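One structure is given below, encoded as structure tokens.
Excluded from the complex is one protein chain; the other protein chains are retained at their positions.
Coming up: chain A.
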Amino acid sequence: MSKKTYIQAITDALRLELGSDEKTLIFGEDVGKNGGVFRATDGLQAEFGEDRVFDTPLAESGIGGLSIGLALEGFRPIPEIQFLGFIFETMDSIAGQMSRERFRTGGTRHMPITIRSPYGGGTHTPEMHADSLEGYLAQIPGLRVVTPSNPYDAKGLLISSIRNNDPVFFLENLKLYRSMKADIPDEAYTVPLDKANVVREGTDISLIAYSAQVNQSLKVAEKLEKEGISVEVVDLRTLSPLDEDTILKSVEKTGRAVAIQEAQRQAGIAANVASLIAEKGALYLSAPVGRVSAPDTVYPFGLAEDDWLPAEDEIEAKTREILNY
């Protein structure tokens, strides 16, 4: 066991998989000598050589297409898209190509690609650097969408993603990169790609969240505990597929739920969670499903960021509202 930050856990996973599978390749903008703009690939080129860890020309669609071609030649690509806001440049390679290849070829070809990309607000980035675009990605058939909320899951989910034979979009939360530390095993381990995690057990209400919102939800749970309110927190971990069983089991137990996301409200993951509960767990409910999200604007200018992002007190207020409904 060693104490590692969220981003160190990611580097750890990458190092282990580069070491254990010679077909893995890491590439993207600035991932080589520079080790990535956040240092996620720090030291990996020096350790594994430029053949395995390399910089590409600056073109996201190129990075996506390159991954597809390399996968066809038997490699296991781990490309980095420098910021999630840049995926619009490569949406064809993600939504139109790699996620369809298994289907398109009747299962005769597969695309073991893991795209890593940082996202999430609260660090005062320029425009298109912090947007939560997971809703777009989760709608793509054939693509898994994974987003860890802590260092343990970051390492285990990334190793599972890399070893998976289908394309995985691995979303790394910018704000969590260096703000969290935890003891995690030094060796390789996996976390399943289709299992949500009950990170805190409770009996009165379920807060269903992912990524940085899990940590905010946990803080709300701790605060309410002092008032004798027992809050369960479910960390989705994977947004596609959604672990329906764990969500429904939690709601069956508590009878109340709040779905939380950092992204804009419309057509998001929280809506998907709410509709799942309405469809398959309505009779468990003692109150409507609550939803916490950002408003339906584009991600705001830096100075307004804190007003826009769903804050702890908003989660708390919505939790109280649903509890007292």
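Convention: a residue touches a chain if its C-beta (ideal position, glycine included) is under 8 Å from a C-beta of that chain, and two chains touch if they have at least 3 such contacts; residues count from 1.
Keep in mind that, in the parts below, contacts and distances are computed from a predicted model.
**Q** Of the candidate names "Sulfate transport system substrate-binding protein", "ABC transporter permease", "Pyruvate dehydrogenase E1 component subunit alpha" or "Aspartate carbamoyltransferase", which one corresponds to the UniProt protein name of the undepicted chain?
**A** Spelling it out: the chain absent from the display is recorded in UniProt as "Pyruvate dehydrogenase E1 component subunit alpha".
**Q** Where the complex has a chain not shown, which of A:Phe75, A:Tyr136, A:Tyr152 or A:Phe170 is the residue touching it?
**A** Counting the whole complex, the residue in contact with the absent chain is A:Phe75.
**Q** Of the residues A:Val53, A:Leu242 or A:Leu309, which one touches the chain left out of the display?
**A** Candidates A:Val53, A:Leu242 or A:Leu309; residue touching the omitted chain: A:Leu242.
**Q** Where the complex has a chain not shown, which of A:Gln8, A:Ser67, A:Asn173 or A:Gln216 is the residue touching it?
**A** Once the missing chain is taken into account, the touching residue is A:Ser67.
**Q** Which parts of chain A face the unshown chain closely enough to count as touching?
**A** 25, 51, 56-57, 59, 61-62, 64-75, 92-93, 96-97, 102-110, 141-142, 144, 164-166, 194, 240-245
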